[in-house]
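The complex appears here without one of its protein chains, the remainder shown in place.
The first chain written gets the first letter, and so on, giving A and B; residue counts start at 1 in each chain.
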Amino acid sequence: MMLIIEVMAVISGAIFGVLMARRKGLDFVGVCTVAFITSFGGGTVRDVLLDRHPLFWIQYSWYPVIVFFVAAVVSLIPKIPSNVEKWLAIPDALGLGLFSVVGTEIALELKVAPFVAVLFGVITGTFGGVIGEIVCNEVPTLFRPRTPLYATCAFLGGWLLIVTKLAGISDSIGFPGAAAFVVVLRLLALRYRIGLRAVEHQING
Amino acid sequence: MMLIIEVMAVISGAIFGVLMARRKGLDFVGVCTVAFITSFGGGTVRDVLLDRHPLFWIQYSWYPVIVFFVAAVVSLIPKIPSNVEKWLAIPDALGLGLFSVVGTEIALELKVAPFVAVLFGVITGTFGGVIGEIVCNEVPTLFRPRTPLYATCAFLGGWLLIVTKLAGISDSIGFPGAAAFVVVLRLLALRYRIGLRAVEHQING
Partner (left out) sequence: MMLIIEVMAVISGAIFGVLMARRKGLDFVGVCTVAFITSFGGGTVRDVLLDRHPLFWIQYSWYPVIVFFVAAVVSLIPKIPSNVEKWLAIPDALGLGLFSVVGTEIALELKVAPFVAVLFGVITGTFGGVIGEIVCNEVPTLFRPRTPLYATCAFLGGWLLIVTKLAGISDSIGFPGAAAFVVVLRLLALRYRIGLRAVEHQING
């Protein structure tokens, strides 16, 4: 089950990367690189900062192979349907839920303090897209006002995981519960276009 | 004493990050991320390159909490006084002095050669701001001509530390001496607007 979500999330991360790279008019080298970064960037930053080796995509080497094939196949599709991002919203939200909870858990197991562990959840769930956009020479979408909540969902989900642990709730319930909370919050934010305002506006408004 | 300077420097790094993110019109997620990066980026790059784990902000987890609160508080201030950067110049220069000397010392203790150790001092003192600006999609200020000397102060301070060591001067004098030199040089460069010219101009001029 978790493996299926993980593979789906990796694939949807790769597709997002390809779409981003296509919009910038990159060639196949650029498309593949951006796809790798959006798929593996978050987990890689987490593992390098926590000194966890070997990295997951080095250990499970079929992950890069999948991303490469996804990049190749999506590059060859002549016309990308305009509603593809809508279809990707669900696997992407599932991935955000899974990775933010997994990232928090991994950090907690390494005795990282709760607040910092939650940050690692956010990094795992979101930094792939952030680095991908930096490489594409864009200000990361996540940091821009009115973007539907994304990092915020991961942040709150990480805290929910910690609260369930403190409440003595077993991981077999707390883990999927926190992940589901992230998924639902993300989909609601997308559906109702809930985002944060720019800090500047928030202040003067 | 050192702890006070360090906390002041982390806070001033965070404030600089928030100001940078506000100027770009980012939302609170962007503001926090940029504040973390400007505060911890330099030390993190140093420690990852030198394989020093756990990272300082993972070990001393109240540092990220401080940065988060600073980001929240500064985000809520309705009008930032226009002379705030002038007020921040002093804690920022103290931080530059402290971190560049600490960074050089850490590298020397790991038997890194002097020239490279000085580079680690520069990385520790300056890379937070550099990475923060890259994330904000700007050419780093430090690399631009006519910016008052910044990396150069850290570079010269690192060498001064090494000279005091070679001269057999005790660290209890050499260490604060080199740091004070960086601080004074930085404040003089700011006061008298001393910067490097563009390499191109330097050449044809």
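Assume a contact is a pair of C-beta atoms (placed from the backbone, for glycine too) under 8 Å apart; a residue touches a chain by one contact, two chains touch by 3 or more.
Source: prediction; values computed, not measured.
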Residues of chain B in contact with the chain not shown: 48-51, 112-113, 115-116, 119, 130, 134, 137-140, 142-147, 150-152, 195-200, 202-204
Where the missing chain touches chain A, by residue: 18, 21-22, 24-31, 33-34, 36, 44, 48, 51, 53-55, 57-58, 61, 64-65, 68, 75-79, 134-137
